[in-house]
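Next up is a structure, given as structure tokens.
Every protein chain of the complex appears in place save one, which is left out.
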Amino acid sequence: MIAILKPGTTAQQTAHLLTWLKHMNLDVHVSEGKEFTILGLIGDTSRVDIELLSSLEIVESVRRVSEPFKQANRKFHPTDSIISCGNTKIGGGHFAMIAGPCSVESEEQIIEVATAVKASGAQILRGGAFKPRTSPYAFQGLKDEGIRLLLEAKKVTGMPIITEIMNVRSLDLFQEVDVIQVGARNMQNFDLLQELGKTNKPILLKRGLANTLQELLMSAEYIMSEGNEHIILCERGIRTYETYTRNTLDLSAIPVLHELSHLPVVIDPSHATGRASLVPSMALAATAAGADGIMVEVHNNPACALCDGGQSLTPVQFDSLCKQVQQVREVIR
Amino acid sequence: MIAILKPGTTAQQTAHLLTWLKHMNLDVHVSEGKEFTILGLIGDTSRVDIELLSSLEIVESVRRVSEPFKQANRKFHPTDSIISCGNTKIGGGHFAMIAGPCSVESEEQIIEVATAVKASGAQILRGGAFKPRTSPYAFQGLKDEGIRLLLEAKKVTGMPIITEIMNVRSLDLFQEVDVIQVGARNMQNFDLLQELGKTNKPILLKRGLANTLQELLMSAEYIMSEGNEHIILCERGIRTYETYTRNTLDLSAIPVLHELSHLPVVIDPSHATGRASLVPSMALAATAAGADGIMVEVHNNPACALCDGGQSLTPVQFDSLCKQVQQVREVIR
Amino acid sequence: MIAILKPGTTAQQTAHLLTWLKHMNLDVHVSEGKEFTILGLIGDTSRVDIELLSSLEIVESVRRVSEPFKQANRKFHPTDSIISCGNTKIGGGHFAMIAGPCSVESEEQIIEVATAVKASGAQILRGGAFKPRTSPYAFQGLKDEGIRLLLEAKKVTGMPIITEIMNVRSLDLFQEVDVIQVGARNMQNFDLLQELGKTNKPILLKRGLANTLQELLMSAEYIMSEGNEHIILCERGIRTYETYTRNTLDLSAIPVLHELSHLPVVIDPSHATGRASLVPSMALAATAAGADGIMVEVHNNPACALCDGGQSLTPVQFDSLCKQVQQVREVIR
Partner (left out) sequence: MIAILKPGTTAQQTAHLLTWLKHMNLDVHVSEGKEFTILGLIGDTSRVDIELLSSLEIVESVRRVSEPFKQANRKFHPTDSIISCGNTKIGGGHFAMIAGPCSVESEEQIIEVATAVKASGAQILRGGAFKPRTSPYAFQGLKDEGIRLLLEAKKVTGMPIITEIMNVRSLDLFQEVDVIQVGARNMQNFDLLQELGKTNKPILLKRGLANTLQELLMSAEYIMSEGNEHIILCERGIRTYETYTRNTLDLSAIPVLHELSHLPVVIDPSHATGRASLVPSMALAATAAGADGIMVEVHNNPACALCDGGQSLTPVQFDSLCKQVQQVREVIR
């Protein structure tokens, strides 16, 4: 970490600051230039409060030289992490299609969708049991019954399942769930992250609506610092001023996260765009950019003409997408 | 709620949609124009999933005519809510200065700051015991010991106290806390909101970094729908591309929230700007815009010259600010 | 266009509004519901000021049913536009690699890069002669000399050239330029757009840093409404709070613009990301998402080890990218 002191800082002020920094067990390398003094802080700077340091009156600016995340950092773990999710793997060359309905609605529905997406090549079944909703009056999911139905579908199809957790107190219900999802709104629910860090379940961690990629990695670090290294990162769109799409899918997250971290990166084009017509091209783009998996919503509703549209693909559309994703995978290998 | 159907929608598709809507106990008023058909949905539309409805292939667009929040809505509660916080009040003409250190550090510190800010006219003491931090390696606050020290300061000064809760499981520790703060990162931690709705404590609910004002009101609605109507809304800066300030303080939140809701609105200029030099002008601006309270960080550190700067005011700066805030209050009354 | 009137609007107010609307040669279809009155405006609503109408006290909300752009609209021009750029084409299945240095620096440089990128398969040569710079003290390009050197490179290689115009008064210099680029900062320089609309040159129109896709199409409409239909749209990254990349490349712009318009869409991953290491994956992603062309920066500087890095690819990296882009093209055809 580098701190640049303002011109005019007195020797006494500098001495005060050095004392304070050395209290934190940091070595400080002082370099006095003509116009400014530069401090190089050496040691475990991950505990230094960069905002506090930056805001001191005598400090011009502070710059981390090393990233604040360690266990998620590719520098200290150069090879790709491979995360085992039941009988399948994600990362390090293993690619997964994750598919299923937005919400689990009935046993018939979830088994029908699971069977269809498995036939098309999906490796993992997704489905919402606990649904975070902006309104307290909206449908919040089937909850524990939803998880029971997912486990039925797992039994029938053999597919590992992924579903979202919304609070620490329902953790017991997730015993047989293969991958636990942390939603965008909970990306900085640090208490939840720490509890999940004490399990050894794979965690799919979604980027918050307005969080930077570094913050996403710091949230992964929260889980990893408690001992659980099975993290899958997920980009699902960020909030911008554009209104045609629900959010703006930031596909540069894929190469950036791969540069900074060894953790696999999955893309969710369904929530990001909010429109089924945009999902296939964004899924192919994510694949071409090197994503380790794609998570898409697929529904079944042959009888209900209304339900065409929305952000979910039909099983037929999903089948066609799987074939193209496979072909793009072959090009970039 | 108004739904506009696309040109070319068939009679059968319209009939399907009407059946689905009537299933939700809605009356539907159909108006067929030359080019488009408009459906007026009448009844309790707060349960309608507007995103799902909008995304149907036959639907051009959907528009709420009534807001999705009810208990927080000024339409159904025209007079300002007045929230009692210990021996003081906020809202409906009652204005509060809330002040104190960022973190509770020691008994001496919190009592000294509390005594100073009370002397300047602060009505409520703030201080962080549980601190949400981006990094798992950063100082997370004194936790239960921090709350104990705040209660000491309350005993000594008689000031009601406000401090942040980070998870449902620590709720027991907040028995004697006067106002419970929900931080920006937890604004959509719906599980926490619902639990707080079951208490009868005043809740200061901070707007999330990238949340709309309507989403803030929907989160207030989560608390209120469980029975707790003692909500204070707080704007503390939103995330934009501007880098000079930590966040961008959105002061138009004050008149907008006052138009839409009866709940009081408090402004936190310290976190929003991240720089003490900007706090006084933003606090005065918030007062002039009609805020019901200002929450600012004040530290004491006579011995530590380093600590000047940062986002905290000194007691002397705070004293001077209080006088000007009072004068601006008199102008806009 | 649909206007919804607020409950409580008087008959006289409604009559006033109808008179005003009919003055604009609009037919108005009035539908009175139980709670609200809906006006359907029929005719040429592109002249209606939607912001003014929305802000009237009696108006709850206004919603366009038809898009405000006409000549750029796919509804009125269902087949893809194919834009001829010298001896090459973009759009309607024609894909172009556009490559060259950020700035034209010397005759030797531009001819060397042009020869290299042509050999790798680039169809169009790019190079900056007039450079928009945030600072008045920064290098602003070789200007007319830069254009002369581009024309030299065109003569030697036979490649059509594209370069940016910054003001109307230098239009004469662009007589032999094949494609004129309008930069992001000038996307809403309406005077410049109208002047370019009077030429018959192909125009590559870049999306502004904080402009919506609809605003981009409205700027295309400015050019087209003056008679020039040869427009290529270009996404080059939007401004968000993320700081790791220079901007956030919005690849959903590709399918969205293709849905809304018949105009071809080119992606510029070099400016969007600001880092050469991210350019290949973003270029492949853009191709997979259906882009009609990719515009990348390529430099030559065998002698200058410093210049590795930056946002430009080396000729070797570009050659390898061209091969992969070609393979992805074959998959999605």
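The first chain written gets the first letter, and so on, giving A, B and C; residue counts start at 1 in each chain.
Following the convention adopted for this analysis, a contact is a pair of C-beta atoms (placed from the backbone, for glycine too) under 8 Å apart; a residue touches a chain by one contact, two chains touch by 3 or more.
Keep in mind it's a predicted model, so treat the numbers as computed, not measured.
Note that the undisplayed chain, when the full complex is considered, contacts A, B, C. For the chain missing from the display, the contacting residue among C:Met1, C:Leu17, C:Leu125 or C:Val266 is C:Leu17, taking the whole complex into account. Which of C:Ser84, C:Thr115 or C:Ser225 touches the hidden chain is settled by the complete complex: it is C:Ser225. Contacts to the hidden chain, counted on chain A, fall at residues 2, 4, 29, 31, 33-36, 38, 40, 42, 60-61, 63, 65, 239-241.
Residues touching the missing chain, restricted to chain C, are 12-13, 16-17, 20, 46-47, 49, 51-52, 55-59, 68, 132-139, 166-169, 185-186, 188-192, 194, 208-210, 215, 218, 221-222, 225, 239, 246, 274-276, 304-311 (touch as defined at the top). Listed for chain B, the residues touching the missing chain in the whole complex are 210, 212-214, 238, 240-245, 248-252, 254-256, 259, 272-273, 277-278, 281-282, 284-290, 324, 327-328, 331-332.
Note that only the chains that are shown with their structure count from here on.
Rounded to a whole number, the gap between the C-alpha centres of chain B and chain C is 39 angstrom. Distance between chain A and chain B, defined via averaged C-alpha coordinates, is recorded as 26 Å. Contacts with at least two other chains are made by residues 210 of chain A.
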